[in-house]
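Removed: one protein chain of the complex. Kept in place: all other protein chains.
For reference, chains read A and B in written order, and residue numbers begin at 1 within each chain.
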């Protein structure tokens, strides 16, 4: 470089010109290097991640929003699967009731989750309930009816209005699960009342504990919170506990309060005549299971809320698949080797085994390896098998196995994270994964802390739901006719069953109608044939 | 800066070098600032939106195309829902006919929309019909069979070949709706003829009025057009009028020309025996409704043709949900409180209420708030309920409620924009929303002009469709056997009904076959058992 000492004034002038040009050039270089790593060799391999430009950020947000919305649509599509599964496993006489409950719950949930649910669950507030915006942004207006919500949710870059529909589809799933174990003897007005409780209050408020921005289970292990020494919060990636256990345990509470359907004989009481009445349409139940499985590809991979985390979404999708496969196979084999279906390849157990695997993988899907997913899904298949016999042994009438599949496998899946978390994966984010603080389970040398956090979370939630939902169901049951939870006996046993009693129609009314119409036709067709 | 005056020739040479370097540097800085705002402080917060680079533009086009295609697939998937809904609401004896019409219409629509429909609807031409490319680009070769089409459609950045399949799925929806009110007495050859008319001509040509690049309804309020003083064109975001009202009203014209099914007794004529024959399979109808609702998430959010408008696609998805929920709840309550289903929670009304809400929100989904969507969906639930009784009172036989759901709610939804447009949202675009000229309805202080434009559009289209489709149906009805619209009476009333007459099979033929096969088996199995 030239020595400034020897420069004349003119040269200084030159120098200034040069220097300013150089500085601008350097600024550009630095700016370009900063914003576009990969442009220059050396920078490309720098550890610091690139800072995206405004347009790039908006494109990332677009990709993540598209991912979230497509996932939301798939999760909503699960309703078609649920309605098929529940209707298929129901007796014919209660099928319209099942259909009507699923449709009604979906409508009710939309209105309530818009009015209060989203605010309770995803708003800031305290560890137990949310209702407003981020206090650190001084945004404390209440979120009821989606008022005062910011453009995007937290740091996700996803519009709140898109996050809402994704979470609505989850809430609706929980709501529909509850009807499962209560099929066939719940009065429709009772269904309306308990659905308001589950959808509007129990699910979003208890869900806040785990998924709210300041939920006490989410934060319990972090600095300044009540279980700081654990060093772990409760994790539930896509809702084994939050969606499935809440739904399954609330359903259990309902089934206990209701008692079994009239005419239901348990195996314990009569070895010969006892046992679950078979579903009236196994074709529909099987198709429903496939549609649920299909929708689960929105449920789990969509829960990243991030498409940029490409390894994450691929891994979650693959883990979801393997757990379902393993669960179905194990349940089929157990059905073949033992129990009432010994020697037969039982379709019902196999379907519920797949679903059990799916429920179980829902919590740990992001943090386990494909091998872990396969193993924990296989265990879920056994959990379903055992739990269905256990529920029957307890003389609880659960026509679709909702308690076994959603309640028990939800708990198992949540705990399994503490065992199988592979120590490779940390948290997802709008620009990609951050694996700098990976989650490690017991089997991978991570010790007991994750398992402990998971146990605290899932058992606390299960107990809370059982208590609150049980009280609610009990209170509804004490209401006077027609609002009490259980339908009048003649509503169950009359001609056409619950369907005709509460809904005025049978599910396949055509056969009789066909006959009456044929009479009309014959009169009319006489001249035609003449 | 140095003074050029005092410079020697050499220095001038230097100066030139420096200057040129500086200029290049500045050019780079300016170019980078221009293309990558966010790169330098100050620029990042400039109001002017960033101009994307070529790669960024191509990535935006990719995201928008992926969004449009996924939406197209979902809309196509609605066919599974339609076929279930229509088959479920049909009597058993006409079910194969319903299935066959949906399958055939889907096939026919593909061929015709490829041959002529897309050109009629989305090509340039005049206000009433299109057939060629943009005249301002001197691209006036005809678009029949997708010849001469440009790479991308208009300013969307979406390939024409991707836009085609999205619009095909819409056309197919309209085509399938028409068969709804005509179930059970239309000869299949008649169905072929009217489907050619609807799919190949009526839908795309009348659709051009609203959605064509030079459609007269779209442009009526703009400068130099016939209703310049209104200052509003006709708006139909995803087709309440263009798809649903066209389908519903054409169906109404067909149902009137056909008359009711033999043996159909109206409530007016016989209080006791009268009324809609119940659908033969309510399970399938309910599942079909969920699948339609699922597919609607392609129908409405996909109509942005833009994923970059993240707030828009989220809002449309949420509005669609809330309108469906509200429509279903209101229709259920009206069914509970009045009419023939009083005291019962009627599944059919609830399903049609959800669909009515979906149809109604289809036009205004982009421009209304969640509250507006809820309210207008609720009204749609009442419209469905009232319109179904009205159609029955008119002695029109509409087995699935297509006229009420698609015709009436389509009109209501289109008008509702004039009431509920919230004054916040303008137009969508490939790089995002442009809300600089928001649409404001009467209830939000926008005055009557939007409502007026909507009324002109929807009533003109409804009247035109009723006239043209009515004439077409009437002419087909006058054709000689077997081409006339209505099947021969013995085709309707014979054993197995229309299914056996036109298609040679029943929908569930197994039972009888089972018996005949069993006879065969028994003979064969005698030696086995011996």
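In this text, a contact is a pair of C-beta atoms (placed from the backbone, for glycine too) under 8 Å apart; a residue touches a chain by one contact, two chains touch by 3 or more.
These numbers come from a predicted model, not from an experiment.
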item	value
Omitted-chain contact residue, chosen from A:196, A:282 or A:382	A:282
Of B:111, B:338 or B:467, the residue in touch with the unshown chain	B:111
Footprint left on chain A by the chain that the document does not show	1-3, 6-7, 11, 14-15, 18, 21-22, 25-26, 28-29, 32, 36-40, 44, 50, 52, 56, 59-60, 63, 66-67, 70, 74, 91-93, 262-263, 265, 277-283, 286-287, 289-291, 293-294, 297-298, 301, 307-308, 310-311, 313-315, 317-318, 321-322, 324-326, 328-329, 332, 341, 343-348, 350-351, 354, 370-371, 374, 432, 489-490, 492-493
In chain B, positions touching the absent partner	10, 13-14, 16-18, 21, 24-25, 27-28, 31-32, 35, 53-59, 61-63, 65-66, 69-70, 72-73, 76-77, 79-80, 83-84, 87, 95-96, 99-100, 102-104, 106-111, 114, 145-146, 151, 158-165, 168, 188, 281, 284, 502-511, 513-514, 517-518, 520-522, 524-525, 528-529
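The working rule: only the chains that are shown with their structure count from here on.
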item	value
Distance from the mean Cα position of chain B to that of chain A, given in whole angstrom	30
